[in-house]
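A quick write-up on the structure given underneath.
The complex is shown incomplete by one protein chain, all other protein chains being positioned as in the whole.
We just call them A and B in the order they show up, numbering each chain from 1.
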């Protein structure tokens, strides 16, 4: 390859990177800091902003915890046992990845909205799911459902079940096997899946937007509050919140890249031992 | 469905597997998949027919719905198409050229995955808006991006880019550079090498990336609505029309659009999965 070709390729790459990938985060920062750092930080101290941050953190922790437990169980079930229609289960787990976020919110309204199947019945018992935080949790659970299972599954399949069979012969119970034999080996993949779930959960907009009542201070998560601020012409506040949310998500994804490299290296080393 | 349940439960009863915990593990897996995925998707598939045939035909005669679906499919297709050369170029320089700042570029590629869609939305709308860093110079050239179809495409290029790069990258990494060198030794020009050796090898992975980006683009909401302008029949995307129909209290209309979106993206992903399996089986080798 001639030097000219090489440098024009490099130049073109960096130009694309600059326009497509570097300008947007720069703009977020510059808009957030337009009136100075102090103003930006003050907008975060607004009670509605604080409540949005709190709700996002709560919803993220809950959905990550629940989906991690069930994701690991699902991956274990599918990879360690033989039973018919395992492929169908894998396909079902993958469905939410391809579903439009708006549809992911709508499905819960079809169940729990006032015109939904059970909405009116639950309303009689004063149980509110749509337009309240349980609805937000369900939407987030749906959207982030596949990530843990899908990251852990390939690794567990690769593990086979020799170690598990050996542990079983030694008299270990189900939980002992899962907790002490399978998971220690899969911990990097698990961590990677958990972090991916975290990043998705806190940034989800479309699905949550459909099931939330957009009530500031009550059912507004950070992404929804960003929209409210933006539509209310509070550009600095909107971009400050956006910067905070983007930073949280980018850190999470950054950690994941770090651990993933580590996991890859471990897998390589393991392969060499074998 | 019933057949499947019977088969699974008969294997439950058999208890053939000596590894403990099968029942508990299978039960909780089925329960969770059932509650979080199967139940809501069933509601979506069943609901349109519940309102009766009349509501369904009315929904299917809605011109605005077809226009919105057309906008979504067309822009998603265009964006995925534009992403192919951009993505291939980025991947190529990332893998083959000693790119200055390679690690930074590698990390930046994942940025659209990491940034929440609402943040992407307001950022792109401001960046390409009439007063924005890019919007203003473009306006001088007579190009409007924000609040037009072009804006939707720009947003979808941003969210779709990582899909192409991350699909093609492993294939290119596994392709030994010696192959290209050999082609060079045999007298092929570098363009011929790229066209005859490299591109065909990367074709299945590129199609996979394209399919993933396209499927994501059809359903994308948060990053698009701020920059789209949202004019019915022109720049209104299908997911937004779902939301508008819900606001109009028209569940039948919303559900029928959602149903089409779900079917389209599932078909896309099924196609990608099929392609992957055929590539894995060696039915498509790429090098002819």
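Quick note on the criterion: contacts are C-beta pairs under 8 Å (C-beta built on N, C-alpha and C of every residue); 3 or more make two chains touch, one makes a residue touch a chain.
In the analysis below, contacts and distances are computed from a predicted model.
Student: Assuming one chain is omitted from the figure, identify its UniProt name from "FtsX extracellular domain-containing protein", "Cation:proton antiporter", "Nitrile hydratase subunit beta" or "Sulfate ABC transporter substrate-binding protein".
Tutor: "Sulfate ABC transporter substrate-binding protein"
Student: Out of A:133, A:197 or A:252, point to the residue that touches the absent chain in the complete complex.
Tutor: A:133
Student: Taking the full complex into account, find the residue in A:91, A:215 or A:251 that is in contact with the omitted chain.
Tutor: For the chain that is not drawn, the touching residue is A:215.
Student: Which residue from B:87, B:112 or B:129 sits in contact with the chain not drawn here?
Tutor: Reading the full complex, the residue touching the unseen chain is B:129.
Student: For the chain that got dropped from the picture, name the residues of chain B it touches.
Tutor: On the chain B side, contact with the omitted chain comes from 63, 129-130, 146-147, 229-234, 243-244, 246-249.
Student: Please identify, in ascending order, the residues of chain A that touch the omitted chain?
Tutor: 48, 58-59, 62, 65-66, 69, 109, 113-114, 119, 123, 126, 128-134, 137, 173, 175-176, 179-181, 184, 213-219, 228, 231-233
One rule holds in what follows: only the chains that are shown with their structure count from here on.
Student: Mind pulling up the chain A residues that touch chain B in the complex?
Tutor: 1, 5-6, 9-10, 12-14, 16-17, 19-25, 27-28, 31, 70, 73-74, 76-78, 80-85, 88-89, 92-103, 106-111, 113, 115-117, 138, 141-142, 145, 161, 164-165, 168, 173-175, 177-178, 199, 202-206, 209-210, 222-224, 226-227, 230, 235, 238-239, 242, 245-246, 249-250, 252-254, 257
Student: Looking at the complex, which residues from chain B come into contact with chain A?
Tutor: Against chain A, the touching part of chain B is residues 4, 7-8, 11, 17-22, 24-26, 28-29, 32-33, 36-41, 43-44, 47, 86, 89-90, 92-94, 97, 99-101, 105, 107-124, 126-127, 132-134, 157-158, 161, 190, 215-216, 218-222, 226, 238-240, 242-243, 246, 249, 251, 254-255, 258, 261-262, 265-266, 268-269.
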